[in-house]
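Removed from the display is one protein chain of the complex; every other protein chain stays in position.
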Amino acid sequence: MNLPMNLLLIPLLPFATFLLLGIFGRKYLSPVAGIIGTTSLLVSAILSLQAAYSYFIQHTGEVYTSIVAWKMTWLPFSQDVSIDIGFMLDPISVMMLVVVTVVSLMVHLYSLGYMKGEDRFATYYAFLSLFTFSMLGLVVSVNIFQIYMFWELVGVSSFLLIGFYFDKPSAVAASKKAFIVTRFADLGFLIGILILSYHAHTLDFPTLIQRLTASDSTYLTSAIGSSFLGFSALTWGLVLVFMGGAGKSAIFPLHIWLPDAMEGPTPVSALIHAATMVVAGVFLVARLFPIYAISCPGALELVMWTGAISAMFAAIIACTQTDIKRVLAYSTMSQIGYMMFALGVAGYGGENGLGFTASMFHLFTHAFFKALLFLGAGAVIHMIHSNEMKDMGGLRKSMPITHITFLIACLAIAGIPPFAGFFSKEEILSAAWNANKAIYYIALITAGITAFYMFRLYYNIFWSKEAKHDSHIHDEHSHGEGTLTMKIPLLILSIGAIGAGFIPFGNFVSSDGHHLHLPFEIANAIMPIGVAIAGILMATALYKKENDKSDKIVAALGGIYKGAYHKFYIDEIYLFVTKKILFNLIGRPAAWIDKNIVDGAMNGIASLVMWKANLIKSIQSGKVQDYALYFYIGVFGLAILAIYLVK
Amino acid sequence: METSALSFYLISAFILITGLLTVFTKKLFRAAIWLLSSLIGIAALYFVMEVDFAAAVQIIVYVGGIVVLIIFSIFLTNNEGVSMPAPLSKRKIFSAIAVLCGAGYTVMLLDQHVWMAHSANAYDPSVKKIGYLLVSNSPDSYVLPFEVVSILLLAAMIGAIVIAIKARPEEK
Amino acid sequence: MSGVPLTHIIIVSSLLFFIGAYGFLTRRNLIAMLMSVELMLNSVNINFIAFNKYLFPDNLDGLVYTIFIIAIAAAEAAVAIAIIINLFRNTRSIDAEDADQLKN
Partner (left out) sequence: MNLHILVLIPVLTALATLFFKELKQVRMIAFLGSALQLLLSFALLAAFYAERAAGNLAPMLFYSSFQWFPSLGIAYTTGIDGIAMAMILLSAFVVLAGVLVSWKMEKLSREFFFLLMLLSAGAYGFFISLDLFVMFFFLEIAVIPKFLLIGVWGSGRKEYSAMKLALMLMGGSALVFLGLMGIYFNSADIHGQHTFNILELSVRHLPLSAQMLFFPFAFIGFGIFGALFPFHTWVPDGHSSAPTAASMFLAGISMKLGGYGCLRVATYLMPEAAHAYSPYIILLAAIAIIYGAFATMMQTDLKYINAYSSVSHCGFVLLGIGMMNETAITGAVMQMISHGLMTALFFAAIGMIYERTHTRMLAQLGGLLKVMPFISSIFVIAGLCSLGLPGFSGFVAEMTVFMGSWQHVETGYRIATILSCASIVVTAVYILRAAGKSIMGPIVDDHHLHLSDATWNEKLAAIVLLIGIVTIGIAPFWLSDLIGPGVHGLMANIGRTILS
């Protein structure tokens, strides 16, 4: 195997770039910042590909074991429980290594051209490297607290990147919203960790999984034994950990931050909100998958249903959005719903592990074509300087490469055979078919809707209105289709979008490490292809030529359409909850109580003393005779006292 | 009731009545006169108790000295004619209560208390013995307090002069 | 003088004392207060002499005390009157109520 040193280099290189650009970037290195960032990512990508090659290809023996290349005790809590940082090689972590580094490299390359004019160019690359470092750290973590740590770092870097154009109040609000919602989910994750570590007496992944899955282990019985509000502690732990994952992967209840996160620069959305960060939740559930599958099927059930709902819900909203980045954001949410419920339907080991492999395969292929979609959209926005569909149309002649690559990506995501999306989605559907019919049908309908809204997007950008844009192409300030550095990533990713499907994923990634032969029957492939083609035809009919058919349908749908367009008013509900309840019902009274009651009590004591002092003061009236009287009374009292005491 | 007991009761009644009158009369000068008569009554009491020296001193110093001094001060502050304003009602009530219960309590105590005489032999307060006590150098004599009192009197005199002296020029 | 019990004398002196006290507490005039103080001092003298005569006849401490008290009373009266005159000179009145510069 390769030395731990060059494994460690993979995350450390982006970290070094972050420090370098962060401290010295602004003043000295800003012109050359892009080059530094990209080269360091290139080296890191090569190293991870080499690690993947040596881990998968040169692999001997039947089962892929998880190898801990390097581990160090970071913070000891007690003898057996401590946070340690390490580097673990495991089928899913190596796969994620490859995905993260490759997509991050593409985004780095793309940003060279896209972000050229920015004044905070170096800081942008610093934050991008920080993000890549924390994502890599998250992926290779060996300890559940290490994953939590890098989880927070990923959250902060997404906060910094979303709020990159910080002089736009909407960007600042979006970054705050993203961070607070994910932070709320991390709270669940933290409590989940506390529960699991309390019962398993360890934070280390391999031992944690071993202790909570071995049927005879005392830890497992203690975890299932103690219950709270009806559910066992283990279920609470796993559900809360899933809540953490759901927050980061924008699953249904906690998805409100993803559409607003589009305020960030488009390459950032491509990297963070398409390929890497949003799949962190899926990766987390995959990492703890044995516990979910073996010890606590209830939690897995919850994962399945939330995933399915999220997929369907997002697909419906995506059909109504006009901002192309928001369409892609909802499509990401829907695809992640796919991955989640694929994990949900899976069991542990052997044949019923198909869901797990399908989910990972979909994650792998989705990273490529979704990043491609975002970068393509970025190129379009870069030229048109607006996100709205209505300003676009007929761009296929002025942006040939973007057009072709965008088409490839749309075909891939819709699930048309030769492209990667078809293979991974078909595996998910067959896994769902074996496990749960209802989920299968939901997935089928969602696949159709996905095809529909993707091609709606495609036609609106590249076809429908012709004339309006000729003026745009010739005026000087438009960059045309963007520099070379923007085109290369598009081409590489489109190769990925086509080729990724043919990789025999089964014998690399599986729930228990054994090789898994992915069955490929034409029979159950027909249904998804048919549904996809139907979706595409409907979209062509409505949107290829500029016509009012789509407006008639919108009028017909009326209320539903408006609801979907406004994201079913979930944002407003959340806002109401936070604004009314948290701010007014708890925050304001807390501040008021502190100012008046607690502080008032202190001031009250002070004024009490002052009042007493005034009372005493009046005794010193200055009249000699008053003093004489008090003196007399005093003497008289003492005399009585003396007499009684003496007697 | 021998004559001396009777005379004692008469004199003490006289003392008490004149005392009350000094305290309650409106006119300041008249109060001084009642004080004078009360002090004379006390001197008579000493005579009745056969302590002639004390009576003599009482008459010379108190009646002759202090009351005259008081009358002088009344004239100096020229309000011999004026009648004093009535005391504040609040103060009068409080002091009346205090004094009455004080007096009542003392009288009640005196009734129950039995006095223990320490020696039975006769009491002759002859002037020779007083003189011996005051100025002889025997260990139990009072020569030291005697000297101290004389110094005190000297100081009092100087003090009185300094306080009451006409305002010095620079004060004006 | 043998017939008069000691208690009666002491009652007389304490009554005189309380009369003096009452006078001191209520009189509005500083000189009147001085007079009441004289009364109180005299009642103390009566006490001394009475105790000396009835309880400790063989030595004359009581009598000597009385003499000293009378002397001191004289000194005290002198100083008091000097103060009163001075006060009169400043505030034109010797009413006890006005003399409250020491008010808080």
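All chains are identified by letter, namely A, B and C, in their written order; residue positions are counted from 1 within each chain.
To be clear about the criterion, a contact is a pair of C-beta atoms (placed from the backbone, for glycine too) under 8 Å apart; a residue touches a chain by one contact, two chains touch by 3 or more.
Since this is a predicted model, take the numbers as computed values, not measurements.
Asker: Missing chain touches which shown chains?
Answerer: Spelled out, the missing chain touches these shown chains: A.
Asker: Among A:Val32, A:Leu194, A:Ala214 or A:Leu491, choose the residue that contacts the chain missing from this document, as touch is defined above.
Answerer: Of the candidates A:Val32, A:Leu194, A:Ala214 or A:Leu491, A:Leu194 is in touch with the missing chain.
Asker: Among A:Phe87, A:Tyr110 or A:Phe150, choose the residue that contacts the chain missing from this document, as touch is defined above.
Answerer: A:Phe150
Asker: Check the options A:Ala590, A:Leu608 or A:Val635 and report the residue that touches the missing chain.
Answerer: Spelled out, the listed residue whose C-beta touches the missing chain is A:Ala590.
Asker: Could you pull out which residues of chain A are in touch with the chain that's been left out?
Answerer: Within chain A, the residues touching the omitted chain are 26, 73-78, 81, 83, 145, 148-150, 152-153, 156, 159, 163, 166-167, 169, 172-173, 175-176, 179-180, 183-184, 186-187, 190-191, 194, 197-198, 226, 582-583, 586-588, 590-591, 593-594, 598-599, 601-602, 606.
Quick note on the criterion: only the chains that are shown with their structure count from here on.
Asker: May I ask you to sort the chain touch graph into line, ring, star, complete or other?
Answerer: Graph shape, chains as nodes and touching pairs as edges: complete.
Asker: Based on mean C-alpha positions, I'd like to know which chain lies farthest from chain B.
Answerer: A
Asker: Nearest whole angstrom, what separates the Cα centre of chain A from the Cα centre of chain C?
Answerer: 99
Asker: Determine the centre-to-centre distance between chain B and chain C, using the mean Cα coordinates as centres, and give it in whole Å.
Answerer: Centre-to-centre distance between chain B and chain C: 5 Å.
Asker: Once you find the CA centre of chain A and the CA centre of chain B, what distance in Å lies between them?
Answerer: 104
Asker: Which parts of chain B, given as residue numbers and ranges, touch two or more other chains?
Answerer: 91, 94-95, 98, 102, in rising order.
Asker: Note the residues in chain C that touch 2 or more other chains, in rising order.
Answerer: Touching at least two other chains: 21, 25-26, 97.
Asker: Would you tell me which residues of chain B are touching chain C in their complex?
Answerer: Within the complex, chain B touches chain C at residues 1-2, 4-5, 8-9, 12, 15-16, 19-20, 22-23, 28, 31-32, 35, 38-39, 42, 45-46, 48-51, 53-54, 57-58, 61-62, 65-67, 69-70, 72-74, 76-77, 79, 84-88, 91-92, 94-96, 98-100, 102-103, 106-107, 110-111, 113, 115-119, 121-123, 125, 129-130, 133-134, 140, 142, 145-146, 149, 152-153, 155-157, 159-161, 163-164, 167.
Asker: Give every residue of chain A touching chain B within the complex, in rising order.
Answerer: 625-626, 629, 632-633, 636, 640, 643
Asker: Please name which positions on chain B make contact with chain A in the complex.
Answerer: The contact residues of chain B facing chain A are 91, 94-95, 98, 102, 105, 109.
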